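Complex shown without one protein chain; remaining protein chains in place.
Read from first to last, the chains carry the letters A, B, C, D, E, F and G; within each, the first residue is number 1.
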Amino acid sequence: MENGFSVKKLVVMGDSISDCGRARPVGEGSPDALGNGYVRLLDAMVSVDHPEWGLHFINMGVSGNTSRDLAARWANDLIAQKPDYVLIQIGINDTWRYFDRPLQPDVHVTTEEYRANLGAMIDSAEAAGCRVILSSPFFLEPNRDDPMRAAADRYRAEMARCAKARGVPYIDLQERFDAVLTRHYSCRMALDRVHPNTMGQYVIASALEQAFEEIFGA
Amino acid sequence: MENGFSVKKLVVMGDSISDCGRARPVGEGSPDALGNGYVRLLDAMVSVDHPEWGLHFINMGVSGNTSRDLAARWANDLIAQKPDYVLIQIGINDTWRYFDRPLQPDVHVTTEEYRANLGAMIDSAEAAGCRVILSSPFFLEPNRDDPMRAAADRYRAEMARCAKARGVPYIDLQERFDAVLTRHYSCRMALDRVHPNTMGQYVIASALEQAFEEIFGA
Amino acid sequence: MENGFSVKKLVVMGDSISDCGRARPVGEGSPDALGNGYVRLLDAMVSVDHPEWGLHFINMGVSGNTSRDLAARWANDLIAQKPDYVLIQIGINDTWRYFDRPLQPDVHVTTEEYRANLGAMIDSAEAAGCRVILSSPFFLEPNRDDPMRAAADRYRAEMARCAKARGVPYIDLQERFDAVLTRHYSCRMALDRVHPNTMGQYVIASALEQAFEEIFGA
Amino acid sequence: MENGFSVKKLVVMGDSISDCGRARPVGEGSPDALGNGYVRLLDAMVSVDHPEWGLHFINMGVSGNTSRDLAARWANDLIAQKPDYVLIQIGINDTWRYFDRPLQPDVHVTTEEYRANLGAMIDSAEAAGCRVILSSPFFLEPNRDDPMRAAADRYRAEMARCAKARGVPYIDLQERFDAVLTRHYSCRMALDRVHPNTMGQYVIASALEQAFEEIFGA
Amino acid sequence: MENGFSVKKLVVMGDSISDCGRARPVGEGSPDALGNGYVRLLDAMVSVDHPEWGLHFINMGVSGNTSRDLAARWANDLIAQKPDYVLIQIGINDTWRYFDRPLQPDVHVTTEEYRANLGAMIDSAEAAGCRVILSSPFFLEPNRDDPMRAAADRYRAEMARCAKARGVPYIDLQERFDAVLTRHYSCRMALDRVHPNTMGQYVIASALEQAFEEIFGA
Amino acid sequence: MENGFSVKKLVVMGDSISDCGRARPVGEGSPDALGNGYVRLLDAMVSVDHPEWGLHFINMGVSGNTSRDLAARWANDLIAQKPDYVLIQIGINDTWRYFDRPLQPDVHVTTEEYRANLGAMIDSAEAAGCRVILSSPFFLEPNRDDPMRAAADRYRAEMARCAKARGVPYIDLQERFDAVLTRHYSCRMALDRVHPNTMGQYVIASALEQAFEEIFGA
Amino acid sequence: MENGFSVKKLVVMGDSISDCGRARPVGEGSPDALGNGYVRLLDAMVSVDHPEWGLHFINMGVSGNTSRDLAARWANDLIAQKPDYVLIQIGINDTWRYFDRPLQPDVHVTTEEYRANLGAMIDSAEAAGCRVILSSPFFLEPNRDDPMRAAADRYRAEMARCAKARGVPYIDLQERFDAVLTRHYSCRMALDRVHPNTMGQYVIASALEQAFEEIFGA
Partner (left out) sequence: MENGFSVKKLVVMGDSISDCGRARPVGEGSPDALGNGYVRLLDAMVSVDHPEWGLHFINMGVSGNTSRDLAARWANDLIAQKPDYVLIQIGINDTWRYFDRPLQPDVHVTTEEYRANLGAMIDSAEAAGCRVILSSPFFLEPNRDDPMRAAADRYRAEMARCAKARGVPYIDLQERFDAVLTRHYSCRMALDRVHPNTMGQYVIASALEQAFEEIFGA
């Protein structure tokens, strides 16, 4: 490349938390193409703070996706991009469907299937020479006895176990939000406790940027 | 009246839960003018089930209102309508502002002020020959230790005390929602636990219709 | 299912009275996906009053449909859903086309064809293990000598006979509306006497919910 | 006038049947300014068939108006135009409000008030040198026992008596529609039996054009 | 047909003068489906004045069409409808393209080709048992020395000759407009002298209705 | 001024030909503020070709204006701007109203009034130290016997006489258009022969730029 | 305050760089009310990183403002808010008007006037007990010989001098951008070198947050 950067292509595979109106079919090429969520903010922060990382972000989030949907479009939407890295941000819809569509079992994804979907996606990525980064699902409810929080924690635990077993970097966003929730009520960051506004997006982006120091900063 | 009904004019004074896009300046004259919330549904149910009550609904809800805002427009928006009855559905914004705008104390309404506002409005209505019906604030969170639920409960308790002290009919919508929340997670009825969808609107409308049996059914 | 409900999938096959802007291709997954007509209201009422029925509503109404159109999309739109129940709400367009398009005979459906279409659809549903519920066409005109009311009554009679012959539950919505029309002029519920507003939708939904007590309440 | 026509300014005072989206504040100056109802069609027909009449149409219809509303804006909207003729097309809303808003007596206009309003408007017009033409209210329901048709007939009868008493030209549009209704069901011309489509507008416009032969054709 | 009419299906094949926003793919079924031009007006006039003709109008006009375009879609858009009659209203775009796109010869249609196109379309229609009615092109410019008027007159003459040779009914709309143009300047009916407003549409519709007396009135 | 230009403020007072969607209340500050007509094009051409003139254009055209309207807003819209020059482009609506609104004499402006309006505006401008430039009305019809062209020629002659009598610069745009009309039919530049497209706007702008050589180029 | 924070009200007075579609009349109450620019991002970052500061942001930016406009609305838009702090972000329009509207001297603000405006605003704020923070104008052009950059530097120097003379905190955003411009071409952050996208907004917000450490962090 003429500009002397060593470019690394990082694709975000996720749900509405990542999507945020990103461009179709591929979310790259301009800030607007990255959507108006944490991906655009993270791209901006990394571009300013760490241009030497040479990270090229591509947003392939799709609203409503569960891990099952993600796995189904993995070849087309991820592998075909020939990525260097993939950030997987998935799991809250696997959780949520039991609560907002309890009578629609065909859209329910069990924790077992979630684990299997994560495994298959990681296998596929690594076989294609793409390194994986896992970013945990989260629910902006500090009460761990809340049924949906408790369920989200189960999916999160699966991802953590998976990351540990595979030696893959893992960022626990729930922990970050839990810390902020000791100072702010959930509605400050997400009215429905799922979709973060700018404040919640900054929690995600700053957590990811910090984690990226380990991955890209050496 | 030619049609032989004895008409009773019932004005709803409330916030966004009542407003729901009702017509301006006065929400009456057609179903659409009543907005797309529980007021239109209640009007439909009462018209079908109890035409003999002769209830003419007027929706004067305004999104974002606290009890302070309601009191400020009481003369213009209620008394000037020469109503027979007023349904007061207020209090969740008095609660919410401490949680979504904690740094904006000028919009905070204390429970003391809430009590005073309710009292002043009832005095004004009764002085004008208008009978008052109180409908409690509610928050679709079953965990009573949740800070915002706990706060909402304090405002609700104020309204209950006020109703008892003044001998005014009082409908506890929180109790109704709590019963339904034993079967459904909150997101089924309101993504933000504040603004009910059709299912939540039916909870309200059926509770009010049942309470109206006592008031108008004799 | 994890949540312990025994789920029953109930698909509504109908015309614009059911459609009301429901989601495409399949009207399920959220209240908005059910459209803004009686189906959404019925879903809300049943969810609140009878969660134990475990009814999952799917709205497959299509504006303008006659029984002929319904039969033509029966395999794709109904059978492919693997439903437990189907609610058939059809017939007013079979009637209406003689009155609003008298010169377009290719869209006219005779009562004979209507009977045959109903029969074929019931056969197909039952062969697929799906139970049928019939909901009559109606016209909000109390004068039985009105030509279109008289015609609608003929189609309704066909459906009633069919229901009796097949031992299928049948809800006569015209009777319900006729009762309400003794107290309200038709324009209160439907300006064109065909498409019900919220008040007319409540007449339908409450009639269906009551009939469902027999079907699902045992 | 340079063009050699003897211009006569004819203002239409009416309700939504006349309004049809006409320009504000004054409906004149272009075909679009006359709205998309019978007024524009009548203007077109007269311009083609009888340019020698020199009729300049001004549409001052306002949707929702009763005779009370018309009288209230008479000075501003009619007299200030210095008209030669006024066509009064009013009365269906006086009728309708008893049926669509039975519980809102403040918008009900009795036949007595209707008669008085007509009288006051005619007095005012004639005092200003403006000749009056009366055009009857109509309801596209052939069954004279229908309650709203019967009511509309009472208002129509008032207008006919008024026309006779004052020696003012009177066009009975109900009779025209009744004749057409022997061949077409009402929905061909107006889905709600009140607001005519192009076919209903042509019934009105051709009736008025024919009546104008007597008035302007001598 | 149950209603006792003998239905005749009449399809209009034309350009933007006929199209006027008619429904796609087939312009039939409701007044709006006929577009907002002369076809809807003619349908309304005939429905009121001559219901006994049993004419069912279908508008298949397409904006911008020349006779070449019309011929190209003749099988799909006309013959497939199995029409009883076709009204051909074509030719002004054949004329106009020489004046508004003089440098684009591939869209120019000579009078020779125009004649051939008319002949081929009539042959095709008659072979399919469909009777043809020809309606002349027109240009709202009374000066016959104007180049575009002179050109339009040449195409019109071709159509007239064709009608005479084939014994097909022919309505000369230019003559009608010329008569009106002695009383009104062209901008009263069409700002661009091509696309008629309501007044110009009435000239067409009344000319056609009068001509139809001969064809359908016997 | 810091930039070393000697700025001259030139305000355009005109009708829709000048207006073209210019900014309100004052058409200055950006190219878009000048509208999408000849004023923006002229500003661009002069800025490129003659930056040394230091001309600051302000578009104060208002669609539909006659000379009477222009005179009525002269003080507010022109004098208050403290202009150095005013370009008056008015007269086609004075002409047109006799043809498109022949029956509305209150909007007719005679040539006598046109002359008087021009005189009054010039007096007012000159008294305020503002120099006047006159730009003739035009009608894109080469046939001088056409009634509207003939009328436009009479207004144009008035302006020419006025310019001569007052020693004011005068640009005859009709002559320019007549020359172009020998090569192109009118619809190439203006479908209604009044409102120029880009091609017609270039005719105006190049004529004005050439005339400005005399005025500003010394 | 009940929540135990010591609230500080900080009002942003600025131009389009601050405005970004903030709510009218007062930009406070929700993240959307702060617009979609650096103010919302800064609010999010400070809320997450430094909730203990208790900063309540109010965005009063107005697109297009120069220091003259800011001073003109100082009493209404700032003082009336009873602020604890004001952040002044102004000056690029003072600069730009010489370059984009060189011929419109009435909108030019000299550096002398800029200095005076700043002084007057600081005096007014301090007299009202409001502390001032100055944020420099910037232009995303690294070439200091570029005429507009050179001009922007002169206004920036005035602000720096003013800050020093008054002992007021001053953040030099140009220096921040200059540092980033050694790694990225200007179009990465602002296509027109004036209005920052998310990446440019992050440069501003992180610079301000860092500077706020000194001001609010003690």
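Operating definition for what follows: a contact is a pair of C-beta atoms (placed from the backbone, for glycine too) under 8 Å apart; a residue touches a chain by one contact, two chains touch by 3 or more.
All values reported here derive from a predicted model rather than from experimental measurement.
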For the chain that is not shown, enumerate the shown chains it touches in the whole assembly.
-> A, E, F, G
Checked against the full complex, the residue among F:V11, F:L41, F:L87 or F:V194 that touches the missing chain is F:L41
Kindly state which of the options G:A75, G:A165 or G:L191 is in contact with the chain not pictured.
-> G:L191
Just one of E:S30, E:N76, E:Q104 or E:Q210 touches the chain that is missing; which is it?
-> E:Q104
Pick out which of G:D49, G:D146, G:D178 or G:E209 touches the chain that's been left out of the picture.
-> G:D146
Residue ranges of chain F at the interface with the undisplayed chain | 31, 36, 40-41, 43-45, 47-48, 51, 180, 183-184, 188, 197-199, 201-203, 206
Residues of chain A touching the missing chain are 1-3, 5, 7, 28-30, 54-56
Tell me, which residues in chain G touch the chain that this view leaves out?
-> 96, 99-100, 102, 143, 145-148, 184-185, 187-188, 191-192
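Everything below uses one rule, namely that only the chains that are shown with their structure count from here on.
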Using the contact definition stated above, find the chains touching both chain A and chain D.
-> B, C
At what distance in angstrom does the C-alpha mean of chain F lie from that of chain B?
-> 61
In whole angstrom, what separates the CA-based centres of chain E and chain G?
-> 65
The positions of chain A in contact with two or more other chains are 100, 102, 184, 188
Okay, what are all the chain pairs that touch?
-> A-B, A-C, A-G, B-C, B-D, B-G, C-D, C-E, D-E, D-F, E-F, F-G
